[in-house]
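Every protein chain of the complex appears in place save one, which is left out.
The block that comes next holds chain A.
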Amino acid sequence: MAQTQPPSLTKPLKIALIGNPNVGKTTIFNQLTGLNQKIGNYPGVTVDKKTGAMIYQDQVYHIIDLPGTYSLYPNSEDEIIAHRVLNQLSEIEKPDFALMIIDSVQLSRGLFLATQLIDLGLNLAIALNMADMAEKSQLEIKTYELFKQLGVPILQTDARHLKGMDQIKELIHQQNFTNPGPFIEAKEFLDNSQLQDVKEYFELSNDYQAYQILRFGLKDKGLSEEKRSWIRKKLETLTINLEAAQLEETKIRYKRITEVIEKVLVKKSHQEVGSAPLDKIFLHPVLGYLVFGGILLLIFQAIFAWASVPMDLIDGFFADLGAWLSSTLPAGPISDLLSEGVIPGIGGVVIFIPQIALLFGFLAILEDTGYMSRVVFLMDRWMRPFGLHGKSIVPLVSGVACAIPGVMAARNIGNWKEKIITIMVTPLMSCSARLPVYIILIGLVVPDEAIFGIFNLQALTLFALYLLGVIGVLVTAFGLKSILKTSEKSFLMVELPSYRTPRWKDVLLTMYYKSRTFVTEAGKVILAISIILWILGSYGPPSQMDAVREIQEEKLAAASSEEQIAEIEAETSSLLLENSFIGILGRGIEPVIKPLGYDWKIGIALIASFAAREVFVSTIATIYSIGGDVEDDLTIREKLNTQINSNTGEKTFNKPTAFSLMVFYVFAMQCMSTLAIVYRETKGWKWPLIQTVYMTALAYFAALLTYNIFS
């Protein structure tokens, strides 16, 4: 008997999805894998590694969604990954087959990449997607002729309308991928006799792979140092001009593709397809900006209106849960840890999901409809004076949701200097984690009334805080522009894709996966810190804590009325907190923050929220409810309004202090997750450290100024 296992028990086949940007690749990936997706990282770079399982006919197939690219020439990290995986430079991600997605309307550009894949020797199949758009553009592709010309299986699909998805699954199932042999031979554009030892060293099967590795291998930091130095040495002795060869390759390839296109493409109408009528408004020199501003306003409005309902529900649910636990469980440290540490901690993570999901939903819609690249077009000219790129607008707008995806989105910017500046300033945009801080403080000191009949004073204040963040972004970027030096040329080449209605499934999946990433990545930090904080706030040096307890117990014994007992109990909890570890820390920094109008309790919250801004609110809530009655249904805001500053005897959260705090949070770094991401994206601690010191100093002095203006 043969030793072969039944197919279902062998390792799943790996299929890489590849294509130009905006060809509907993600939609196909979502259709094939649905909720069976995993987002990880490629070693050495920071590109999201999107993989998923496709289950068809009881078999599991492993699908890899590669970043969109126009060619195998890597200009950005995204393209380096496509280059690495398709050149099969790393064993782990080596795909068995590649499914190339081509936009039917952009056949020649798609074929450019497809024929490069053929030349690499990959087993390939092609899906001609967006069949509906081709029809609209009066284009007909003779698929059988294309198959004859290229020699690889061709499918026609329309992923938006879910057409052809079963055929893709069936094609994968049948393993209907082939490699017909080179579309163009490497020897047509270079002297291939010099590639022999490259092929041997890297164990390659063809010249084109060898040429790709020589030309671009050094761009991929994922390659081992040994291999890199081998390439360096080889390049010294090489007499081929690789850049000239690349130009020659491009020319020959396009020439031959043009010949293919003449045979397979039928233009049913010779009328040229112009650009979309919508662009007359969206790209208009004046209207375009008004529309963009309007869309941003609409998004913020919607987030306020829609996110507050689920947030209130979540808030209420966790408050009830904490109260229920503390009344149900036997009293003791475990019960306290659960009801006062863990439950509020989890609540503090979950409460952000509505906002984050909504913001990512809106960003996905903007991206999906094709509008986002219009914004790049409109904004480039206004970004450049500040050392930023048109593409910086995407990280900056994302930064309004969360700096983490914003910083991650900066990797699409190819130019080092523009990327660093974008990463440095993105955390200055007011993210959703600042929102709860702003909202609570605004609610405390800004009256909920309209001025000029239409503008809500609270909304205006919030807008001013966002604006302040933007000003911080521009000023910082401008400063960095003159400090940082680079020899790299900045350029903008971006497709403005046709407008499409958003694909709701893709939008929903983005919302789901982004929220999940937040919960699992940032959530861990927030939960851990909430618990540490609760411990620090509940325990202190035993001698001091015991002394407080003794004195208070004596007082309690002497008390006669119930009012007196309540008073003493409140005093006890306040004294215990003051003597706890966290109280000691808060008191320690009080001299530094006193000029900003803060007392030691706010100091504690500042220390705690150094890890994550949103912790400020939960810390304040924890600090003021520790030892208190969790069943007391006072909301956080009501609690805060009754606090008295022990230094001044006034309300703690009066106007100067509240505004000073708001301004502090506009500028302060206060987010460990962002730091971690910046570390990852810049590959070192230099930039995250500079960023933290700079932002904290900026926050301190701006808050100092604010306090003095308002008092």
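One rule holds for everything that comes next: contacts are C-beta pairs under 8 Å (C-beta built on N, C-alpha and C of every residue); 3 or more make two chains touch, one makes a residue touch a chain; residues count from 1.
Keep this in mind: contacts and distances are computed from a predicted model.
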As a check of understanding, state which of "Ferrous iron transport protein A", "Glycine cleavage system H protein", "ABC transporter" or "acetyl-CoA carboxytransferase" is the UniProt name of the chain not shown. "Ferrous iron transport protein A"
Of A:495, A:553 or A:567, which residue touches the hidden chain? A:495
Where A:119, A:336, A:380 or A:614 are the choices, the one touching the absent chain is A:380
Residue of A:137, A:209, A:476 or A:670 touching the missing chain in the full complex: A:137
With the missing chain put back, one of A:147, A:201, A:254 or A:694 would touch it. Which one? A:254
In the whole complex, what residues of chain A lie against the chain that is missing from view? 70-71, 73, 75, 105-106, 108-109, 112, 137, 246-247, 250-251, 254, 272-275, 279, 283, 285-286, 373, 376-378, 380-382, 390, 489, 491-497
